[in-house]
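Report on the structure given below.
Note that this complex is displayed minus one protein chain, with the remaining chains in position.
Take a look at chain A:
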Amino acid sequence: MSNFEQFHFDFYQSNYTIDDQEDSYNSYGSNKNLCGTRKTQTIEELPASAFAPSEMLLSSQSYTGQILQPTYSPDTLSHLSYTDGFDEEPPLLEELGINFEHIWQKTLTVLNPMKPADGSIMNETDLTGPMVFCLALGATSLLAGKVHFGYLYGMSAIGCLAMHALLNLMSIPGVSHGCVASVLGYCLLPMVILSSSAVIFSLQGILGTLLALFIIGWCSFSASKIFTSALAMEGQQLLIAYPCALLYGLFALLTVF
């Protein structure tokens, strides 16, 4: 009994530090991350990968507490469970920061360019949607016979860096890399539509060119709309739309040719 109590005491001690780290990782994750003045560099990996190291750290810390208690089963320490037990764990998606409702909202904002954008939806840096759209673009290109995954990733990375630099120069509050990557990724959705139509008919004629131009306009209009509403740069929507149009034009070039 005394052993057990000692165990609880030890467990509670290590738990406290685990909770603390847990909190800090949560704050780096989706819900509290502001798209505003955050200039620290560490944040914008996928939430899943951010949680993986914390999990390993957790298990190493908890095991040191357990050396005295070999009979305690490690099951309840799986998957970042902390306070009491398995039942009190939050659902997996919430831990990973994937909020389907928000993803759907942002997708609808992109698909309907006439709808006024809500500036606060970009406060969470969510890279799940963009990753899915990027992979979808690669997959539809694959269906059309072009294996361009490397070019896609390279162009999106460099495009994000360039847009981040430009937006930081042009706006008064700065932006974080994650915010830029998130917005540009979401607005890639119409490009997926273009790429899937490339499977059905070749885009190298007049019709293809017109469709590509229309899709580029749609993408850059949505992207600039979200950027201007998030950064309060009302009069400069056209100035932001143009670099976005150039970037999406590159993607369209990749899709068409």
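FYI, a contact is a pair of C-beta atoms (placed from the backbone, for glycine too) under 8 Å apart; a residue touches a chain by one contact, two chains touch by 3 or more; residues count from 1.
The rule is simple: contacts and distances are computed from a predicted model.
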Name the omitted chain as UniProt records it, choosing among "4'-phosphopantetheine phosphatase", "Actin-related protein 2/3 complex subunit", "DNA-directed RNA polymerase subunit" or "Protein YIPF3".
"Protein YIPF3"
Using the document's definition of touch, tell me which of A:L96, A:L111, A:V132 or A:L166 contacts the absent chain.
A:L166
In the complete complex, the non-displayed chain touches which residues of chain A?
41, 165-166, 168-170, 235-236, 238-239, 242-243, 246, 249-250, 253, 257
